[in-house]
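The complex appears here minus one protein chain, its other protein chains still in place.
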Amino acid sequence: MARADTPPTNTNIAYRVSSYEEDSLSEKYLLAGSAERYDITIHQFQLVTPVGDNYGLTLNSSVESMSGASPWYAVDAVDGEKSIVMSGATIHEERRDYNLGLRRYLDNGTVGVNIGTSRENDYEAWSGGVDIERHFNNDLTTLASGVSYSSDDINPSDASLFNRVTDESKSTASLFFSVSQIINQKSLFQSSLNITSHDGFLTDPYKLQDRRPDSRIQLAWSNAYRHFITDLDAALHLDMRLYDDDFGVNSLTLEMRWYQNLGNNFQLIPRLRYYSQSAADFFTPVNDFTGTQEFNSSDYRLSAYGALSAGLQARAIFDEITVSFTLERYITADSYSLFDEDSSPALVDFTRMSLGFGYSF
Amino acid sequence: MNLKCLLSVALTFICLSITGCESVEAWERGTLAKPEMAIEGDALEATLNNHIYFSKEASNGGHSATGGGCGCN
Partner (left out) sequence: MTLLVLIVVNLIFTCVNAIAADVGDIALDVSLPVLISSEQTQQVSLNQYRGQIVYLDFWASWCPPCLVSMPIMNELRNRLQSQGIAFEVVAVNVDSDPEDGMDFLEEKPVDFVVLSDPQGKTPAAYKIKGMPTSYLINPAGVIEFSHEGFRPGDGEKIEEEILKLLENSQ
């Protein structure tokens, strides 16, 4: 949403195509299956339009086609290293996502509602949310709060073949509260707190010996700072997030973006992001096949690691048309981690490219 | 790594930025109204990033509401 406090005055349509490619798993760790990890093509579409004098409507949709393999389970290798068994056959999947949001603009704030659905061949989710924001203090301070809920049905493919679960479900409820403050003519700050509670089937049905608790509570505290440097005609974005959950995962995210204007029509936006998380309490680098642990997972997403990501976006803006190109490289390593805990050999590195078009009328 | 230590650093950062706060009048918000000063810039870029990081990392949350902006009505 471009402006917090006024309904859109124009209709904007935007389209974006992205290519996301994960590096192959190192042969050193591959015991069986395909080393080729996910390649994803993502098409995104967005429409933002005024409705009457006081409403703004936002429609988002995306289609993702995925192919590749993912880690199935991990075992000890003879040389003391860990080995990953990848899913054998290449998976082909498609995900479709639709989201509709309506926002009412009032004198001192806004109220928004949204509904969405996300579908894959093995997955169907419905979600909805409501949020409210209010300006105080001569519009220098904005308080916002919102709730959202999502209900997901999971029906893993090839369930009988691999003895997978069928007809599982989970629900997610989320609450956020945020404060935005204008600091001076050139800077502003936002701090927000987000609490999310998941209930139901949280295990990854495509992994062997994956057993997770059936509830999870996540707490995230995010801070954003924006500062404009007039002499350089550039804006600095600093973001930091602290995260904690009852799986035992803590994390820190730091992000910096630099919006460099080059005349009236061009913009270059380099960015750097650092992320590090601790391991979940029940994470082990190799799966527990003895069944002695009530909960167990070798999923790299639940291991301790650090990740560095660098990106660059170039934008050209000509009256009503915007064209953008984005490149991002994301690398993970045990050594980047802030946390001295077990890591996984299956950490993922990826390259992402996007080409976007926008039209306003 | 101590989360409490990080929290205190972050809190100090917030206090420092807020105590330096000035009153910015309605007609003085031209810079704040620039699109590059939005908390969440390119909506599609933000959606995609959130989606990728959400599916590759254990952390979640950090919903970014709007704020700041031009203070227009």
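Labels for the chains are A and B, by order of writing; each one numbers its residues from 1.
Going forward, a contact is a pair of C-beta atoms (placed from the backbone, for glycine too) under 8 Å apart; a residue touches a chain by one contact, two chains touch by 3 or more.
If you're wondering where the values come from, they're calculated on a predicted model, not measured in any experiment.
Colleague: Touching the left-out chain: which of A:54, A:121 or A:265?
Modeller: A:54
Colleague: Which one, A:44, A:110, A:181 or A:276, makes contact with the chain that was left out?
Modeller: For the chain that is not drawn, the touching residue is A:181.
Colleague: Just the residue numbers, please: which parts of chain A touch the chain that's not shown?
Modeller: These residues touch the chain not displayed: 3, 6-7, 9, 53-54, 107, 136-141, 179, 181, 191.
Colleague: Contacts of chain B with the missing chain: which residues?
Modeller: 11, 14-15, 18-19, 21, 23, 25-30, 33-34, 70-73
Please note the rule applied: only the chains that are shown with their structure count from here on.
Colleague: Averaging only over C-alpha atoms, locate the centres of chain A and chain B and give their separation in whole Å.
Modeller: Distance between chain centres: 16 Å.
Colleague: Show me the residue ranges of chain A that touch chain B in the complex, using the header's touch definition.
Modeller: Contact set of chain A toward chain B: 1-6, 14, 16, 18, 20, 42, 44, 46, 60, 62, 107, 131, 133, 135, 138-140, 142, 144, 146, 174, 176, 178-192, 194-196, 218-226, 228, 230, 235, 237, 240-245, 247, 249-253, 257, 259, 261, 267, 269, 275-278, 280, 301-302, 307, 313, 324, 326, 330, 338-340, 348, 350, 352, 354, 356.
Colleague: In their shared complex, at which residues does chain B touch chain A?
Modeller: 1, 3, 6-7, 10, 13-14, 17-18, 20-26, 28-29, 31-45, 47-48, 52-53, 56-73
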